[in-house]
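The complex appears here minus one protein chain, its other protein chains still in place.
Labels run A, B and C following the written order; every chain starts at residue 1.
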Amino acid sequence: MPEKTYLQAISDGLREEMRRDQRVFVLGEDVGVYGGAFKVTLGFQEEFGPWRVIDMPLAETAILAGATGAALMGMRPVAEMQFADFVSCGWDHLVTVAAKQHFRAGTPIPIVVRLPSGGGFSGGPFHSQNPESSFAHIPGLKVVCPSTPADAKGLLLSAIEDPNPVLFCEHKHLYRRIKGDVPEERYTVPFGEARMHRHGEDVTVITWGAMVYTADEAAQRLAQEDDLSVEILDLRTIIPWDREAVLDSVRRCSKVLVLHEDTRTGGFGGEIAATIAEEAFEHLDGPVRRMAAPDSPVPFAPNLEKAFIPQVDDVVRALRELAAY
Amino acid sequence: MPEKTYLQAISDGLREEMRRDQRVFVLGEDVGVYGGAFKVTLGFQEEFGPWRVIDMPLAETAILAGATGAALMGMRPVAEMQFADFVSCGWDHLVTVAAKQHFRAGTPIPIVVRLPSGGGFSGGPFHSQNPESSFAHIPGLKVVCPSTPADAKGLLLSAIEDPNPVLFCEHKHLYRRIKGDVPEERYTVPFGEARMHRHGEDVTVITWGAMVYTADEAAQRLAQEDDLSVEILDLRTIIPWDREAVLDSVRRCSKVLVLHEDTRTGGFGGEIAATIAEEAFEHLDGPVRRMAAPDSPVPFAPNLEKAFIPQVDDVVRALRELAAY
Amino acid sequence: MAVREAEPVSSLQEVHDAGLDREDLLGIYRNLLTTRGIEERGHILYKQGKIPGSFYTGRGNEASAVGVATAMGPHDVGTPLQRAMGVHVTRGLEPWRIFAQYMGRADGPTRGRDGNVHIGDANLGLYAMVSHLPAMLPVAVGMALAFRIREEKRVAIAWCGEGASARGDAHEGMNLAGVRKLPVIFWIDNNQWAYSTPSHLEYAVEHLADRAAAYGFEGVVVDGTDVLAVYREAKRAIEKAREGGGPTLIESVTLRMEGHAVHDDAFYVPRELFEEWARRDPIERFRAWLRDHAEMTDAEEDEITSGVKRLLNESLQRAEESPLPDPGTLVAAVYAQPEELDTPHHK
Partner (left out) sequence: MAVREAEPVSSLQEVHDAGLDREDLLGIYRNLLTTRGIEERGHILYKQGKIPGSFYTGRGNEASAVGVATAMGPHDVGTPLQRAMGVHVTRGLEPWRIFAQYMGRADGPTRGRDGNVHIGDANLGLYAMVSHLPAMLPVAVGMALAFRIREEKRVAIAWCGEGASARGDAHEGMNLAGVRKLPVIFWIDNNQWAYSTPSHLEYAVEHLADRAAAYGFEGVVVDGTDVLAVYREAKRAIEKAREGGGPTLIESVTLRMEGHAVHDDAFYVPRELFEEWARRDPIERFRAWLRDHAEMTDAEEDEITSGVKRLLNESLQRAEESPLPDPGTLVAAVYAQPEELDTPHHK
């Protein structure tokens, strides 16, 4: 099984699906000749031509509504936002049209919106945001946040197959940094099934995206230094999310940290923590802890950004506190 | 002290502030000659003229960004969305420009966005939504949800005074249904202070907006039928929210229901429940319960909408269960 | 590119040239009457307390809606708006389902989940509007994009009000359509008011059709009370788009003959304006034309009038028998299931 970067896994998965299924096409800003700001669609236009890899005007609503219209006519559009942050310009289309169309009119909207998300490289307030919490509150949308190359490919194919609008959050900080084995053949990873990233017994970390790796480093350090056994559950998909896996893990470990990169107040961590507090109340041996970015825009300067995004040290500290509770 | 409807309190408060402060002006669709879809600004244009009560084109971004630009030049704009639902069309402006400008550039954006919110009268999926949870997740915005006429006026004046963008959620179902004493003089109600709607000892309901009255009916019924003492805390403002009052109430009653009209997953109730689970863990005698609308768009047909919005019976049932825990 | 102002239609020959025979003409008349009849009965239902929420109609706009729908081909698609009931009628949505929709019953196209004219039967190529205007306009552009990608000779029609043309969605959709020369018609129903707001507070150009030049395509102004002129202009634009000629913006001018919705008495519209446009009533106008130019007989007219009346009465009854929607289906309706993609539309 070849080793690929997270970015390569997405690129290859998308290319193979476009070869297999004529209905799949790509639209976005600079996705054609340039191959996309992150080069996910590099070479696609040569292979599939300018009408399946469409350089769109700088207009996110046109891109997203264009995708919805094409989907209603039987296509399987994969729209790229140049950065996830710019999806705010198409918010109305997604929440008003795409999310509600099936409920109201019974017509499925099989679109995928690729969202290069997240911070960690001084992108500043407008090139670093994590949009999953905002969309998770909108019934009718699905939200996916893979953390491994293999999941990125398998979840992307599930997203394309899915008859609903899917927001596919690709963490930019994983693009070239994370490598892993990726099966050559076509496969899908189902929505709503968390991935057990690391088994443990003492305390559970519920997380996703780039924070999986932050949690992993913290867990390794705690295993060595504190002989603490940390379980890490990678949600992989936020809507739907795997309540059973979360509750099962919490029932076993009895202590839990919910960790995400997005800001804290109103972040999806609240939903998870609240669910645990309601449904695993009797199994808890300590307060449900949350760790997330503080409530501010993402800062630009590296030292500010480091203070903003949860770091390994922060997670270690929180887990030690929990363990000691 | 005169008794006024919730709508009249808002209208009078706004009119008085416009008389007092030349910088305050109103902009929105049909706010002038027509007096606004709900007649909050009825007669304003006659009194203040067409340049302080501005009928805007059907363009929410122009309205909201127009307000921001005018605010930067020293005005105190009060923008009306015809229905809260349409604020989705100006989402990008609010989250990208208005919310982040002070953090980035240090320039305050003193705007108020009036949002006729909420359901209960067959407005359907696009005239019934509650936007507070979505905005509560965006650092830089403040979010206000008054439930009484007196609070509506006092919080509106605080919103106009506030140097930050304030989303002012007026619940449409309270407009003409709810009356109360409203002081004639100018006064403000501070942000971040919950209102004790009803004292109780056995179980606390944390809520806001129209649900205050649903909770109140349930509490009255339970007092009579079950001899149960229900405390009701009306948050009044969502950002900032009164954590201390909530935690204090929970510590006293030890059982809590978080109740809101907006949909459940990712709703602001999750934030409150999670905070309670983290910070009042040792005082809880039962799981932190949430009640909210199910995860779907707001349905049109009256029987569907009744099944959607939490009803008195639902709250009674939930509180009985909690009490019995 | 200058805006073209369309001439009225004056002869039967002209209409024949545009592809309509006498049967078609009588059919148009029937659709006009049905459209108005549905909305008039809607008013009665509303007064009877049977319609929840508010109630919106397109009185005065019947010819604009029926005319363009008549010009659409069987595989063409569109996203009609609140004043365009005639589109649904013309393409065959059964009136009883419309009444069921009004009343929030299980047999309305949205099964009580949405209301008013937020309808559209995808099997008829029509896609339900949302309240947010004109959010479906760029969606129609996306439909045209699919046709262009697959090189199908199909056309999408995007409806828009003159008020809603101020929104960014209109711009982004039209600009994309112009850049990619997509087979889409922008149909602006200019009824001179957006709720209480007159046009001069919505835009500062003489004709909205002038906007077309800013996007590199043709603009046309047509009298929206002249069903045959509407048909002719729509047909010409649709066939041009079908043959690869790109978009056309058609501004169809009418007057909204009632308030914005049932609660609004339109006090802000000058009475003389109502009187002037009442004299240009699209249905009466076409009836007179049929008598003058197509020799519609009393018998034919009676047959159509009474046929429509019968249809609507039966439809009302059938709609009233439609059950209330089942609250148990609410959450299950939110997401589509994979098998729903196995339809002709998602082939």
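Keep this in mind: contacts are C-beta pairs under 8 Å (C-beta built on N, C-alpha and C of every residue); 3 or more make two chains touch, one makes a residue touch a chain.
Predicted model only: the values in this text are computed from it and were never measured.
Taking the complete complex into account, A:Gly124 is the one of A:Pro108, A:Gly124 or A:Pro310 that touches the chain left out. Between the chain not shown and the residues C:Ala106, C:Val179, C:Leu273 or C:Val331, the one that touches is C:Val179. From the options B:Met18, B:Val78, B:Val97 or B:Leu115, the residue with contact to the chain not on display is B:Val97. When the missing chain is restored to the complex, the residue among B:Ala65, B:Ala274 or B:Ala318 that touches it is B:Ala65.
Chain C meets the missing chain through residues 166-172, 175-176, 178-179, 181, 200-205, 210-211, 213-217.
Contact between chain A and the unshown chain involves residues 29-30, 32-34, 37, 55-62, 82-83, 85-86, 88-89, 121-127, 294-297, 299-304, 306-308.
As for the chain not pictured, it touches chain B at residues 25, 51-52, 54, 56-57, 59, 61-62, 65-75, 77, 92-93, 96-97, 100-110, 139-140, 142, 161-164.
As a convention for this text, only the chains that are shown with their structure count from here on.
With respect to chain B, maximal separation of chain centres occurs for C (centres as means of Cα atoms). Mean C-alpha positions place chain A and chain B at a centre distance of 31 Å. Taking each chain's centre as the average of its CA atoms, chain B and chain C sit 37 Å apart. Chain C has residues 110, 113-114, 118, 130, 132, 168, 333-334 in contact with two or more other chains.
Residue positions of chain B with contacts to 2 or more other chains are 85, 88-89, 125-126, 295-297.
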